[in-house]
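Here we show just some of the chains, and they stay where they sit in the whole.
Chain IDs A and B follow the sequence of writing; residue 1 opens each chain.
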């Protein structure tokens, strides 16, 4: 976890205190169920919840001190709770194994992290939608291979991003469901010493599903899928970030990350406004993605489990979720306040003197009866002049002045072919598909 | 693609001929829709389908020869089709861009590949279910950290595998839906020169969804999610393969990959039966997984698209699907014919002279009124003797002979604590959850 790429709400999920609170809830709910089943006294469960109702502070240092002696984190925690609650606490954890607590806790943490990420996605989607409609018909050049192709609108670019993050939201919902399971099944998952109804009770209380069959642990294919999904989301962040970086290039300058009106550019060079936020997002995407492979390597635990996954998850659990939360929020901010320059977009679009319309003219000539070869020759000879002028000449003007062309197409017909509206007639269709 | 790790049905999807056949279908369906809309003559669509009805062979070499001249694969294909079909073929591809064909074709290929993989998963699930029920109550030792823990059944191990691959099936269904979209939207996705209804028609005919908003290409977050899902499935294969490899170790030998009765072991050493299939699966899993990161790196294409993803997909498209298909089939074969040795499982389970039951005895002593400290001391002193005898002594016999123990627990009570059935009382519950 790198503090500068962290936000407090997500970070809090991974604090020792938060973890201990979840542990307590798991243990207390389990004790409650055990009491209901007559395995332990009802007074035991009551004692736990009564203490909890006092909203006690969790003394992390004290628990750590006990762990330093016992070398066992769950036992240390139980010991500390017993010190607080008193004798009734000895009924806690009956028939359970440490992994029951640890894995169910991780499920709660990842589910909570998912909820924050889902909210992040909602905010991003809202911003993308607003700005997509704002620029629904803002003309800009579409580029394939980085080379001018045909006109699109800036709103269409944002609609694509919206659709992509909408898909990501669906994926994350699925990943959340995958990860949010509860296992209270004992040493090797057989419920030898604990009734399966305890697991069901804890699951219900914590908003989790029951893990249908666990070993000592919740199977790690669930976690692999979860982190892979975060990796896909991060890749979409990279995509939009790279788009902004391209648009802000000095030669393109169709959009810029926000800077306040009074803000100084770098020293004396007012053009030196760097897309540092989206560059940063590009790097953060690499990091979130890097959790995917170790999470997959974690799946093949030996037999009923080994503990090799644990250290991996101590890193990637916090890192991937905290970084992705930060990145989504940063991207939302960037897109919310993105400075968009429609005039520059139009200027760039026209940079090639109307060459982006050459294909339509070609088609029109053919339809007007000129042979395909001749049509090509006519367009090409005028297009080359425009190209060689570096956009100083206008294709439309040259065509109007070419008698072979005007023999086939009237000036009006020619001008019609240079109408941007032609390219935008289906924008509504697309917007309906995306936002309906 | 490595031939020895390939099966013909999946490989066929990726043959040049198969690709060209899909291209034709896309083009012909599109022409049909264009004809319906009055953009091209109905005779054009008819000519295409009439030719197709003759079930013509695809002359890949001829198409390649044209491509060598035109440097453009789709144009080469269209040219060849035009040579076969005649003049009417000139109406094909109107308003479309090459990527419309290429990306929609890839969607069809990946959807077909998914169908094979889903069938593979069904077969694996069937085998796992059958063998799980076969060994539902076959006792075997559960191991955490590779160390004996408490009893499980071999059927439970297989039930876990079943549940895991069931989840993988759900994930693959979702990934298939994600990938199976059709884009016929023209040069930069604006439908400038083609009606969106054409796209809908082609999608319907090919069993695809319409891509709500495309650039020049179908967005690559879909593909990233698809290959990541294959990576998770591969990781589950690795997990089960590693389990078999462990069980076949000389010292464990609770199960073995099948060998025919007459089959010679390696030279004169009859014990030298190597788990080569599951070792191979372990390696194949690494390969399938390795497609995940490049697929994610493919997402951030520049602007409306660059072509950097194409070479990556030429590798991972065939490789990941062919390898996973092979691996699933191989795993199914391994599990179908796995030689299971229940006697050896029981022998290993008892290897520790009954130490796996020590915790139950401890608990019983406590419940019988012995203090926790004394209970621990009594069990521990007998357990140590068993341990030091390397399993030659029996914990039960030693306990029966320990007067301090028998003062608290009768012989019958002691024997009860060594009952495996205690551990298996909830096996049915678990099986119901998994297989119901």
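To be clear about the criterion, contacts are C-beta pairs under 8 Å (C-beta built on N, C-alpha and C of every residue); 3 or more make two chains touch, one makes a residue touch a chain.
Since the model is a prediction, treat every value here as computed from it, not as a measurement.
**Q** What is the total copy count for the complex if 2 chains are drawn?
**A** In total, this homomeric complex is built from 4 copies.
One rule holds for everything that comes next: only the chains that are shown with their structure count from here on.
**Q** Centroid from C-alpha atoms only, then distance chain A to chain B, rounded to Å. What do you get?
**A** Chain centroid spacing, chain A to chain B, equals 25 Å.
**Q** Per the contact definition, I'd like the list of chain A residues that touch chain B in the complex.
**A** The touching residues are 142-146, 149-152, 156, 159-160, 163-164, 167-168, 171, 174, 178, 186-193, 196, 210, 212-216, 219, 221-222, 224-225, 228-229, 231-232, 234-236, 238-239, 241-243, 246, 282, 285, 289, 292-293, 296-297, 299-307, 363, 422-427, 429-430, 433-434.
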